[in-house]
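Note that one protein chain of the assembly has been removed; the remaining protein chains are unaltered in position.
Order of writing sets the labels: A and B. Residues in every chain begin at 1.
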Amino acid sequence: MRIFRGILIIFVGIMFIGSDVLSAKKRMPVTEISVKQKANVVIKLLTKSVIVKSIKNSSNNEAKATLKKARSLLGEANADLGAGNFAKADKTLNRSINLITMTARQVVTKEDRRSRMKKRYTARRDAVRAILQAYDRVAKEKGLTTGQEIRDEVVQNLNKGEELFRQNKLTEAIEVTNGTYLLATQITRKLRQGDVLVRRLSFKNKEEEYVYEIDRNDSHFLFLKMALKRKAPHPMYLKKIEKLRDLAQALREDAETKAGKNRHEEAISVLGDGTKHLIRAIRMAGIFIPG
Amino acid sequence: MNENPYARERCQQGWRTGRRLALPLLALVISLPYLANAFDLFPHAVAQSKTIKKDSANKRRPSSANRFNRLFRGHANFNLPPAKDGIHDPIIAGTLALQAPKEAFAELPKSRSGNRVDWVKALEMGIIEPRADRLDAEEKMQEFDMNIVREVKGSMPDVVYPHKQHTQWLDCRNCHPKIFIPKKGGNNISMAAILMGQYCGVCHGKVAFPVSECRRCHSKPKSPKQLAEIRKQRSARRLSTAELLAAPMPASKKPTVLKAALKAVQKKNEPPKSRMRQMSMKELMAKGKEVYDENCSACHGEKGQGIPKAFPPIAGSKIVLGPVSEHVRIVLNGKTDTAMQAWKDELNWAEIAAVITFQRNAFGNKKGDMVRTAQIRRLSR
Partner (left out) sequence: MKRNWKISTPVKFLLCLVVAYFLAIPSSDKAQAEFGDIVINNFSDNAGMPPVVFPHWFHRIRFRCKVCHSDLEFKFEAGGNEITMLKIFDGEFCGACHNGEIAWTVENCTLCHTGKAGMKTQVHNSTMELIIDRSKLDAKK
């Protein structure tokens, strides 16, 4: 009994201590299968990937030499795998990947980097412009008289950034614009903090209302599609739903022809009817939506 | 009873054995998960499909007819581990090393759609602490509190867009100006556009909660004044669903032909104008039938038969045959956590009185009650 208990306690002790080792299996496992799969993947990295194409197209001899070395390391790893030494093979594969990682940095062309920086800069600059526009409009609405200096500073910095961009000093331009962006958002936030904007449903003319109704009709067609996919109603009800949908479709085409003839008010009421049929169909499919 | 002189000792021996065995057995039970990991013993470890397939090949599984709660997919279908979720390849070693979502979501507050996690709540409660900067863990997000209310047509509640919850995760630049122009009236948003992945649909329906959770956005109900106005604008006479479906559909699906068929049905079924004050039983039933066909029949059936396992029937319903006040309360206020909607904002009291009278006296129900507008008014308070 004592021996049995002793063995069990030792066994459990090992389990607990060794649990780190065992839970490492939950991270990337280093088993024969996983290393074989990795080797397959690395072959593709060293033969078919975009990096290899870039290395071949570039004039960088160092990069080409490194690629050769990486491939030879891959050969070594495969040999190790064949011999059954997969832990060693894994390490060799990692070295190969690291070599390629370092080459990649040499091979990335200046044009690539520049275009990325340009995109970064233009995205930030456009955002600042839009926010500044919004700020100006809201400041006017609210009749704001103070805080003009900060706004001017934002504009100044924006121009400075633009100037740096034209001079091709992209990193500085991005830095300046980042600062401008933070400032612009700060002042706009302060201005609008706590406000509640209400966009009322008001239409300037019947044409606008017609556009709204068409969108609403479209939305309900899509809702019906979703409802049918999600709920899969009984075929008996499906027939009725399809009948209602066909009717709604007919009414929609009718409304479109009316709108083509500029009879928007009639088109709106016809569309309204069509949407009501769709709402009934959606409810029949099993989802309730208000009318 | 003869007392066995050895009984007490035996009993004590038993206890001693038990105590001795208890610790090792406890240790064994605790170490079972580790054993399972090490030796892939148990069938509910990840990627044991081979063993399961062997067993199930010989067993006959019960058909899907046996399945309970057919329409509800159930928790077994969501947050599946990567090896079983249908897009990860279980043969690749990496799939098995990935964390299962359920593990990570165990402590997070639940929600009804998407990841089944309420991310905003999780953030507010401090259960997760996502970084606001790639390198700096202490940096704070610049929160912005501004609500935008968008009115919508009909009795659908208005949309309230809260900047606060969004700026807890996003930067101004993420949406402005590429997705939304920061100007009132500058964005022509419609549900169709959202479903197709524009405006709100850039995130909602893909990464953030999908559009099936209507009330999270449509959270500002219309005021009684607005609802009254909507009711006034409704057309005087609408075709009920039953009439529409009963009408013979012409073979041609040309819009002109279908419209003519509609008009014919409309003309044929025009009922007499009913007075709203002090309606007789006959008028209550007629009006009630109209309202029922219009609003209730879609779910509860044209003959009050309901849809099995989805919507309960009206015919023989306990609620309909029970006390009037309970019946009225459910129609007025709806039933939480079901599809039964509150009708107090959609129908006026006279219409509700009529439809309740109709339900209590049709489809084989013979309560003989006549429910009055005044009763509804009293119960709606």
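Criterion: contacts are C-beta pairs under 8 Å (C-beta built on N, C-alpha and C of every residue); 3 or more make two chains touch, one makes a residue touch a chain.
As the structure is a prediction and not an experimental result, all values here were calculated from the model.
Asks: For the full complex, can you list every visible chain touched by the one that's not shown?
Replies: Hidden chain, whole complex, touched shown chains: A, B.
Asks: Among B:110, B:164 or B:206, which residue is in touch with the absent chain?
Replies: B:206
Asks: For the chain that's not shown, point to the residue among B:84, B:110, B:164 or B:309 touching it.
Replies: For the chain that is not drawn, the touching residue is B:84.
Asks: Residue by residue, what part of subunit A touches the chain that was omitted?
Replies: Interface with the chain not displayed, on the subunit A side: 28, 34, 37-38, 41-42, 44-45, 48-51, 54, 93-94, 97-98, 100-101, 104-105, 107-108, 116, 119-120, 123, 222, 225-226, 229-230.
Asks: Which residues does subunit B use to touch the chain missing from this display?
Replies: Residues 10-11, 13-15, 17-19, 21-22, 25-26, 28-29, 32, 42-44, 73-74, 76-80, 82, 84-89, 92-95, 97-99, 101, 104-105, 114-117, 119, 128, 130-135, 141, 168-171, 173-174, 179, 195-197, 201-203, 205-207, 210-211 of subunit B touch the chain that is not shown.
The rule is simple: only the chains that are shown with their structure count from here on.
Asks: Could you give the separation in Å between the centres of subunit A and subunit B, each centre being the mean of its C-alpha atoms?
Replies: Distance between chain centres, rounded to whole Å: 27 Å.
Asks: Which of the residues in subunit A come into contact with subunit B in the complex?
Replies: My answer: residues 1, 4-5, 8-9, 11-12, 15-16, 18-19, 22-23, 25-29, 31, 33-34, 37-38, 123-124, 126-127, 130-131, 133-134, 137, 181, 185-186, 188-189, 192-201, 211-212, 215-216, 218-219, 221-223, 226, 230-231, 234, 237, 240, 243-244, 246-247, 249-251, 253-254, 257, 269, 272-273, 276-277, 280, 283-284, 286-291.
Asks: Can you list the subunit B residues touching subunit A in their complex?
Replies: 17, 20, 23-24, 27-28, 30-31, 34-35, 37-38, 71, 92-94, 96-97, 99, 142, 144-157, 172-173, 176-178, 181-185, 188, 190-193, 195-196, 212, 214, 235, 238, 241, 244-245, 249, 253-256, 258-259, 262, 298-299, 307, 310-311, 339-341, 346
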